[in-house]
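Note that one protein chain of the assembly has been removed; the remaining protein chains are unaltered in position.
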Amino acid sequence: MAAKRQVRLTVNGTQYEASVEPRMTLVDFLRGELGLNGTHVGCEHGVCGACTILLEGRAVRACLMLAVQADGANIMTVEGLAPDGKLHPIQEAFIEEHGLQCGFCTPGFLMSVYELLHDNPNPSEEAILDSLGGNICRCTGYQSIRKSVRLAAEKVRTSSSAPQGG
Amino acid sequence: MAVDIQSSIGQLPVGEARFVGKSVKRVEDPLLVTGRVEFIDNVVLPGMLHCAILRSPYAHARIRSVDVSEARKLPGVFAVVTGEDAKRWTQPGPASPEGWGAHCLAVDKVRFVGEPVAAVAATSRYVAEDAIELINVDYDPLPPVVDAFKAAQADGPLVFEDKGTNIMYQRVFKWGEVDDAFRDADRVFTEQFRWHRLGANPMETFGVVSQWDPVDGSVTIHGAYQAPTHMAIGRAIVLQLPMNKVRVIGHPHGGSFGGKGGARGTDITALLSRKTGGRPVKWIEDRIEYITGGGSQAWDRHYEVALAVKKDGTVTGLKVKLLDDLGATGEGFGAIGAAKPLASFTGCYAIPVAEYDLTLVATNKLPAGPYRGMGPPPHNFVLEQMMDIAARGLGIDPAEIRRKNFIPPDRFPYTIASGNEYDSGEYEAALNTVLEMSDYSRLRQEQAEARKRGRYLGIGVVSTIEPGVFDWNAYAIVGVPGTGVPEGVTVSIDLFGKILVNVGFPIEGQGQYTLATQILADYFGVELADVRVVMQDTLSAPPNFGPGGSHLGVALTGAILGAADRLRDKLVAVAARLMQTEAQHVELKEGKLRIKGVPGAEMPVAQVAAVMLTRSDLLPPDMEQRPEATYVWTSPGRTPADDQGRAKSYLTAANACHVALVEIDPGTGKVAILKYWIADDCGVRLNPANVEGMIDGGVAQGVGAALLEEYVYNEEGQLLTSTFMDYLLPTIHDVPVTEKKGLVTPSPFTPLGAKGVGEGAIHTTPAAIMCAINDALLPLGVRTTEVPATPQRLWTLMRSAQQPS
Partner (left out) sequence: MKPPPFEYAAPGTVQEAIALLQQHEGEAKILAGGQSLMPLLNMRLARPGILIDLNKVTDLDYIRETNGALAIGAMTRKRTVEDSALVKSHQPLLHAATVLIAHPQIRNRGTVGGSMAQADPAAEYPAIAVALDAELQAAGPRGSRSIKASDFFVSYLTTALEPNEVLAEVRFPAVPRGTGWSVMEVARRHGDFAMTGVAVTTALDAKGQFSAARIVLFGVGPTPVRARAAEQVLTGQKPSEGLLAQAAQKVNDAIEEPLSDVHASAEYRRHLAQVLTRRALAEALTRTGTGQ
């Protein structure tokens, strides 16, 4: 077994330190080592987007990164959206517009939407599609997701919790 | 105690329903959007180990030996199991047709690429995968049979040598004087169709944690099961345990669509746990495992269809010949998908006679499993294509030929040729609605103009039945026994007036817990937050099935109302005694037990329930201290199937009419869906947003079926599409925004008049898109009969039309 390496990182504002095998993926680390189970594994090929997290504010697939690569990083997962239990406007929007059914892909969508609204507070339909083309949902057919994102944009614009850079 | 379940929302004991019939926000959602729901991979138990499965690289081979000695030595490995353990400790799994099952780990031979051969339990999945690489299997490859037609012939490799044939099932059903109808027809149209393998692919694969108890010989299983009770039965059979020694705890899971699978994985982890002396063993199926070895594949079909028509467009007979490639075993119950079409064989049309020539064949591919729709989506596709072919052949507009053949609204309940009974329907109203929404005549004009400019625009108009509320008798022809699908719940009121409902199924996305909450909140006059839905495991829940066959919305409603009615009767009896009157003078209304016609003489439900729990002295004699009731609902009036498979099976018949406008790029063969309209009638909508969600999801899967999704096997039985790079799921770019209108023709047979709609538009969308594509191709005089209509297939077809002869 390859020598374990120290990893220090910040996730949702909390600092963590752990010792990991180099081959452990970031998503397995977040779930298994840190107990942050909101990020899901759908394929491990980098296609479905269920594992999407924010790395330095940028949406990336956690199944395509190694935990050791996150040393020194600042990460946000779905648990960071409602740290004290109060739902984020994006989460509220998805509930109001029924933008989820089984909920497995939802955290990945929420993180992609978070990045989208940070870059583009008033996204066009095309910008929404571009941002979410890499998140697959098998339940909703995306209709209600489109509505959820438009409502989320409106809520975020009119609230004081505009997404920060993560 | 007889109950008279409410047949409409107006009969609920509430003035105006605040929740039922409204798109209330789902109670499941706060946990889901925060990522806090306990999907199976969250489960961590003390001493838990992780399983990896070694799978066959061959489609067909004898196993000469399995050497696990090196794997056992790897640090971190605690148990290894092989076919020897399976033979020693298990039976082959249940299958349809019966007798075509196999052990959970291959014994003596492997029959498909991906079949489990051995498994390891280790300290992590990483180590377990290292370990299976150290297992040495000596295979003796055999020639595989991969083509369904070759498999049906007598000379060739046999998947099960002891059966002497690959034909799992062969039978011709004749319902009515079919030959006469075809002989007397003005025209007979025929065509062959090919529908390629595709399947469920929920975003979460299957997962399980099994723990064997070596002291009492029982097993406790946590898993991502669509139908835990059903699973428990299978596990008891396979693991050779009495059912009361099998505890299955279903977990909320990331979708299923019928194809979650999990039988072999559960049994394998149970064996591993047994071998470790009782440590819990977790197996999370990875995506490649799901695609190649899981519940992922369905509907590998070859059709020959004939339609007999009069020259005025009246359809007088339908013949469907189906060769269905079920793969290596019947363990996936894919055979059910070949039987279900009986529930709506002739669609919306009053076709009096029909024939079904059905052959199920075994090949060295993954055993076919269930997928949303359970068989009718391809059947509807071929029927709707034939309606279009007949329309064109007779010079009739495709919408009009359908209208002409619809079962008229005054003929319901209507028994179709294959025996099922449709409850109600207004097909012409739905057709008119969608034709109006799409401005159909203007669409045809647009199409004519576009054609002049060399564009290939196509319009598809289809109308289909979505059978709802399944019953086992629908699958009698493939050997599935029984009638009646029980769905039981227990409703109780606690000391402080809050409501608890115990159900037997975990959440999987359809919003069923919300539906339960809505009904009870209205029934007992409380807020949504005052109701809690809690799942019970298989040793605690009343008989139930869970989601499946578009049954749960209706069945759950019936079970909850039945339990609520029984509970109401107890509360009425207690309240009557407390208010010193007779029970017949007391009613439940707006959350109060009150004396009819005496304003002010009332008691809140909560108070009566509290009295029941705390004041036995005040209760009527023989009244239990138990403000609680259980009810197990089942479809009324089901009949056992006769020798031709005819039975009153699916209780409801929802109807959908779709119009699709597509354009084909002749340079590339790519199809763009320009516009899409839906008129959907699934009776009373208990939560319209949930219903729309089912339709939308079905549309997306229909788009996938029509244009993108296909499992491709080569001649060696190797799956060429084994990852999400090659098995293409629709993304947000691929699914059109649809314009929808709902019609409501209530069911006279169901609680509150709702019809099953959980399988949604997958029944209709593939037909709509394929009909539109062929409409676009009309000027070229060619027709595509293969699904999916990939760009290469369409380009090849269009080019063949354009070649000078």
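The chains carry the letters A and B, assigned in the order they are written, with residues numbered from 1 in each.
As a convention for this text, a residue touches a chain if its C-beta (ideal position, glycine included) is under 8 Å from a C-beta of that chain, and two chains touch if they have at least 3 such contacts.
Nothing here was measured: the structure is a model prediction, and the numbers come from that model.
Asker: Hey, which of A:44, A:79 or A:97 is the one touching the hidden chain?
Answerer: The one listed residue touching the chain not shown is A:44.
Asker: For chain B, which positions touch the chain that isn't shown here?
Answerer: 125-126, 129-130, 286-288, 667-668, 670, 708, 710, 712, 720-721, 723, 725-726, 728, 730-731, 733-734, 790-792, 795-796, 799
Asker: Provide the residue numbers of chain A that touch the chain removed from this figure.
Answerer: Within chain A, the residues touching the omitted chain are 1-3, 5, 21-23, 25, 28, 44-46, 49, 52, 55, 58-61, 63-66, 68-69, 112, 115, 129-131, 133-134.
Simple rule for what comes next: only the chains that are shown with their structure count from here on.
Asker: Go ahead and note the Å separation of the Cα centroids belonging to chain A and chain B.
Answerer: Spacing between the chain centres: roughly 30 Å.
Asker: Flag every residue of chain A that touches chain B in the complex, lowest number first.
Answerer: 21, 23-24, 31, 37-45, 47-48, 50, 77-79, 81-82, 87, 91, 94-96, 98, 100-107, 110, 128-129, 132-146
Asker: Along chain B, where are the residues that touch chain A in the complex?
Answerer: Against chain A, chain B makes touches at 23, 25-26, 28-37, 39, 41-42, 126, 201-205, 252-255, 257, 284, 286-287, 507-511, 689-690, 692-693, 695-701, 723-725, 729, 731-733, 735, 737-738.
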